[in-house]
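Take a look at the structure set out below.
Selected chains only, in their assembly positions.
Read from first to last, the chains carry the letters A and B; within each, the first residue is number 1.
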Amino acid sequence: MTKIVTFGEILLRLSTERHLRFSQAESYKATYGGGEFNVSVSLANYGLNTEYITRLPNNELGNCALKEMRKLNVGCQNVLLDGDRIGIYFLETGTSTRASNIVYDRENSGMSTLKKGMIDWKEILKDATWFHWSGITPSLSESAAEACVEALEIAKDMGLTISCDLNYRSKLWKYGKHPKEVMPKILQYCNVILGDLDTANFMLGLPQMNPDYQNQESLPVLYDTIFKLIPSLKFMATTLRYSVSASHQRIGGILYDGNTIYDADVQDVTPVVDRVGSGDAFMGGLIYGLNEEPLNKQRALNFAVAACCLKHTIAGDYNLVTLEEVEKLIGGDFTGKVSR
Amino acid sequence: MTKIVTFGEILLRLSTERHLRFSQAESYKATYGGGEFNVSVSLANYGLNTEYITRLPNNELGNCALKEMRKLNVGCQNVLLDGDRIGIYFLETGTSTRASNIVYDRENSGMSTLKKGMIDWKEILKDATWFHWSGITPSLSESAAEACVEALEIAKDMGLTISCDLNYRSKLWKYGKHPKEVMPKILQYCNVILGDLDTANFMLGLPQMNPDYQNQESLPVLYDTIFKLIPSLKFMATTLRYSVSASHQRIGGILYDGNTIYDADVQDVTPVVDRVGSGDAFMGGLIYGLNEEPLNKQRALNFAVAACCLKHTIAGDYNLVTLEEVEKLIGGDFTGKVSR
């Protein structure tokens, strides 16, 4: 049976409400999130067996995060309760011409101070089939990057499928290393990568390509550069996002399997309730699709795009949707008719 | 003087706020609604004399509903305070690509267990000029359907104009009868029907027509089928709703008097605050128009469409607008300029 282990941080998300600016907020909505965790929530919503591996402080705030994980049906049996603090991010949600703004306060979190050897990966992965991580963990600290490699080596040895969302964040990577010094080695383990071509190139130390995603014929050769550098790679996917404004996004996607480019129709999403986590919703949809019907790659991509669209309508980091809701969009029903 | 008696349920409406999903809600906004009640509120807002006939439990929750009716200036002198419980509906308001979702919890409400003979219609209708009901009441239970017939017979005998909104709800009609076994008899009493052609056909046991509402010339023959089955019918109206998304609706309407098709310009409404009750706002506008200037059928339709558009901008089931606001839209001012 499918069991997907995801590795990453879970952050306390403190967001202003109703598009208020930080200076207008007299309270913060407290939820949780984090690129990898959001993927895990998506998978749990679709009914898959999940396990999330992270470190949380053994205090009231860590305990609250655990309650949330349980509520969301994300496996938390192996969470390490020994970090110093839970990472926090503050979010001000933009609208129209005004961008959202994030202030990270995640230094010295459990994942930032994670070290090789702290996690018993052999035990944790023993009945797992898939391992997911993202480029955020190696951006936190050198030791976190090393802990990543440790996990990936074991996962590979144990024969798991390995997926990664590149998730480049310019406000992270502050410990003195450029991604291209760290990521090439870690990405070697991947079978599935989500990210746009130039982010991959940037992390792999390759020149920028400025790909034209609407010219599909031009794409295989560009993706192939990356496939060549990462021999284990079986799929690379890219979320296509055309921002009309903070409130109006147009979402599409590309999936490449080394042979064929699959693409999906671009869908309008307006107004946007919360776009944070929409890339993770794409990733979650893709992993679901590749697990559910491995041979139906077009469906996996359509699932990822529809999931990503829906995420924009939901407050918070997670894509709290059902399989049925994603299916309805895949089927072309974007009308939002009331069910009654 | 005009006095409009409306017959139906009043439901406690428990809705999540700010487009939250049910699983995100820590509280529910508590208001009231119900297809027929919403019509009554519209009419009261336009200054008409109204009376609402329903059953409510004689407890704190029934008392709260009565307070709401009084606040809204809907006549409640004849409400029966003897049902077991107030019907409830839970609402999650969608947005963009995500549809709204309704969970009904209305079984065993006072209207569901209503029986013939419980209401003294002769007394209630003695100074009334118009009687409005909808297809929801006969969908609740067999006895409620019988109680409907009782009311309509008396209303007809007393010479009232009778209007009906077909209001088909697939989540209701659970007591073992198909609408076509129940509705044809009840619809016989109607002078004014609101609904689309195929809903009427479905309820009357006629084949589906797939009408093309934009081809007006094709419409009279289709409406005539229904006029033939219901000899008392004087007007049939249809709300035209083109859903671009849950947040963007395009609203028009058709009114047919047996001779002439009247139509109204389609108007964009975006973003939608709350579309529940917008059909009832159309119905309320139509009844108002037909009472205010019976000969000006185009104006009645325009009023209904403008009222329906405005409803989408208002949270809750009711169309809390003034005559002046509807007139402004009829006059073509959709710019939403601040009045100051």
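Miscellaneous remarks
By our rule, a contact is a pair of C-beta atoms (placed from the backbone, for glycine too) under 8 Å apart; a residue touches a chain by one contact, two chains touch by 3 or more.
All values reported here derive from a predicted model rather than from experimental measurement.
Each protein chain is a copy of one sequence, and the assembly as a whole in this entry counts 6 such copies (shown in place: 2).
Rule of thumb we're sticking to: only the chains that are shown with their structure count from here on.
Between the Cα centres of chain A and chain B there is a gap of 45 Å.
By the touch rule above, chain A contacts chain B in their complex via residues 17-18, 267-273, 309-310, 312-316, 320-321, 325, 328-329, 334-340.
Across the complex, chain A is touched by residues 18-21, 23-24, 94-102, 104, 169-171, 243-248, 271, 275-276 of chain B.
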